[in-house]
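One protein chain omitted, others in place.
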Amino acid sequence: MRRMLPSTATGALLSVCLLATTSTAWSQSAAERAVEAAQEYSGTEITVLYEAGLQALDASNFAAERWEELTGIRVNVVESPVDEIFTRIMQAHRAGTASFDVVNVIPNQMPDLAMSGALEPLDDYVERYDYAQELELIAPVYRDNWMRVEGTIYGFPDDGDVLVLYYRKDIFEDPENQEAFREQHGYDLAPPTTWEEYREIGQFITDKYAPEVYGAAGHFQPGNFQYLVQQRFRDEGGRFFDPETMRATINSEAGVRAFEGIRADLEMMPTGVEQWGFVENLNALLAGDVAMSITWPPVGRWAAGYGAETDALDWLPESQVSGRIGYALPPNGQPELAVGWALSLASTSENKEAAYLFMQWMNSEEVSLERVQLPFTLRGPFRESHYQDEGFRNLWPDAGDYLDTLWEGAQSGILDLSIIQIDRYEEALRQAISRLWAGDDIQEILDDTAEQWDALTDRIGVDAQRRAYEDWASKPNAYPTQ
Amino acid sequence: MLIRRSRADEAISGTADASRHPPDSPARARPTIFASDRVFKYAVITPAIFFILLIGLYPFIKLLLTSVQNITMFQDDTSYHGFIHFERLFSDLRFWSSLARTFAFTAVALPVQLILGFLLALLFVNRMPIRQVFVAVLLLPVVISPIVAGATWRLMFEHRFGPINQIIGWFVGEEVRLLWTSDPILVWPAILIAEVWQWTPFMFLLLLAALSNVGREQLEAAELDGASWWMTFRWIVLPAIMPVVAIALLIRGLDLVRIFDIIWTMTRGGPGTMTESVSIYAYHMAFREFEISYSAAMALVIIVLLTVLVVAALSRVEISR
Partner (left out) sequence: MNRWDHGWRFAVRIALAVLAVMFFLFPIYWLAAISVKSPSEIFAHPPIWIPSSINLNTYGALFRDGDVWTVWNSLVTAGLSTVLAMIFGTMAAYSIVRFRTGGPHLSIWIISQRMIPQIVIAFPVFLLFVAWRWIDTYHGLIALYTAFNIPYVIWMMRGYIRDVPIELEQSALVDGLSRWQVLWKVIIPMTRGGFFATAVFAFIFAWNDFVFALILTRTDVMTYTVQITGYFGSQSTFWGKIGAMSMLGVLPMFFVVATMQRFLVRGMSLGAVKG
């Protein structure tokens, strides 16, 4: 089955190319079709829910204006913090209010939202506006895992998120450092391939450069960090559940190892790093205060100084490290495909056609290619064409490397856990992280978390949850291959 | 300035009730839309009662019904399920610890505010240049939203960009990076400081009014008799201000028991559930987990608990008859 995939994908690609070349006379692109059909709804307004902050600039600084120009449909952007997105969508659904038309959905929550009826099935729309072919061109890992619930399309994967490692080439490649490091640890100073190396390298750099430069930093606020915890846990060989009994196994030895490792890592990082969010970490990396950081794709663009003149980014400190940042996969080589976003249609929407067309237009080949290159948004490349685009590959000197690393991560990456009522399991995990930072006993934290998970599973129903978990765990990207 | 007219005892028992001899048969010169006072008195109170029922009666009935059903995020099961949610609540450690935490915090914050408020009132009860301006400034925290107060203190406590750690650093002589809103040892003190900052002025305001009303003659007489400061305080001042203290404690105590906003902006109940008050936990279950029926049971228990508390407190203190 897995061996067949590439050939079908190539087949699809081929047929699309054929279509595109032979039939330009009558066929427009999906984006053009969307615009044309949407003109009928000129004068209406649609409301789009985005993650608060930079993500929302995607619409408010780019797409909203353009879409209104093209179609006369006004776009109203509403923002919500990432760990409340699920709640906001559910609240609107439960309240029966047409608060949103288009919602940004975190793919691992898509099954919950779809099952509860908060999202509109999209297959009919896709057919009506002839979007299936372009939809197929989305990178396989996102297309196959972030689009459908039980065979029905509920969202368009719209952000190729993957956590990659950014490191300071100048520090890593400094001959003096290289020599000293080899002497001390017996292997070459290079991007770490295990978590142990990560800690040793970080410590080495902190010992030498702190407080000017620390070995590493990250976004450790629980809302952002829980994804890396999921990765770390699986890197240590952890399994979330016992597939027979569905008892939580997060408190296994692997869990303890992961948490202990995470806590130990902090020693080589700046004090107070536990409270850093995405932007604090970004600031530190750009200012040249840290040598390694595992974070989302857009950081690589800004670190290279790309988009420095953009008004929307005037709050960002100027990158002091452009040209000196290297890209690599995080230790263990199988990065978390953390969060990611899909565009979905809210079932309570009162303007569904216009809302859908906006989604198709945003997600289409040409518009999405522009969006993933916008300097101020957080969208990462997610279509095969994005990674290969010559323009993108030349945006800054290392852009090719950057895209290759992201592409590589999209192949080997592992998925966020997705089971029934995942937001509540994640909530327990977020609490566990905040207790980890508070200094509680690790085994105790994990036992409590496992207990909470078990209680949740019992309430949801062991059999139902087992089916959901088996379905998720059977995916090739659920657990690391090594 | 603040107190001019009344004496404290009168303040507590309410002013002389003018309706002691109600005009039950007033002259009516012409017919009105209200056929009689009898109709009138009910007609004018009806709209208000109607509104109050929205918060006074309806919630109780709705909660009662919902709590014996089984409505969750995914199902609208409105059939009768008995008391399963109450049973679950009974063994829900997180609920009981949030309740215990709330009362414990109240027990700490209330006396701190009272004592600081009292000391401030002592400081300002005598004449002082531009006293009125000082008092006005002291009152600012009371009228701002607790959300803003929480946000302000979160800015103050920010470990790198906030002034608190900087000031501590001056005294310690080296840079400190205390994580006020995530360190389990510091997080409650941080909330306490914010809470005390906002509400000490409330205590101050009431106690200043009470102190200003203590009879000057009595104080002078006590001084002439050579009574010590403590004796004067214990036998003259304290009895005079006690009723006001009771009311201040009642009002603030009930506010503290439902504390939500200031914690929400400062910690959201974290780290873990360390600062989760009972209101925050109720919000969490109802609006994040959508355990509708379970939350109804919880809300019902809180209502019953608080109603008993409020009625008991109100009848003891007798704000006014």
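Lettered A and B in written order, each chain numbered from 1.
The rule we apply is simple: a contact is a pair of C-beta atoms (placed from the backbone, for glycine too) under 8 Å apart; a residue touches a chain by one contact, two chains touch by 3 or more.
These numbers come from a predicted model, not from an experiment.
Only one of B:100, B:147, B:172 or B:221 touches the chain withheld from this view, namely B:147. Listed by residue number, the positions of subunit B touching the unshown chain are 1-6, 8, 10-12, 14-15, 17-19, 21-23, 26-30, 32-34, 37, 40-42, 44-45, 47-49, 51-52, 54-56, 58-59, 62-63, 66, 120, 123-124, 126, 128-129, 132, 134-149, 151-156, 158, 160-163, 166, 169, 197, 201-202, 205-206, 209-210, 243-244, 247-248, 251, 254, 257-258, 260-261, 264-265, 278-279, 282-283, 286-287, 292, 295-296, 299, 302-303, 306-307, 310-311, 314-315, 319-321.
Counting over the whole complex, subunit A has residues 47, 51-55, 60, 76, 78-83, 88, 91-92, 94-97, 99-100, 221, 223-224, 277-280, 283, 314-315, 317 touching the chain that is not drawn.
In this text, only the chains that are shown with their structure count from here on.
Distance between subunit A and subunit B, defined via averaged C-alpha coordinates, is recorded as 43 Å. Residues of subunit A touching subunit B in their complex: 87, 90-91, 94, 115-116, 222, 271-272, 274-275, 421, 423-424, 427, 431-432, 434-435, 437-440. Remark: subunit B residues 73-74, 159-160, 177, 179, 181-184, 270-274, 287-290 touch subunit A in the complex.
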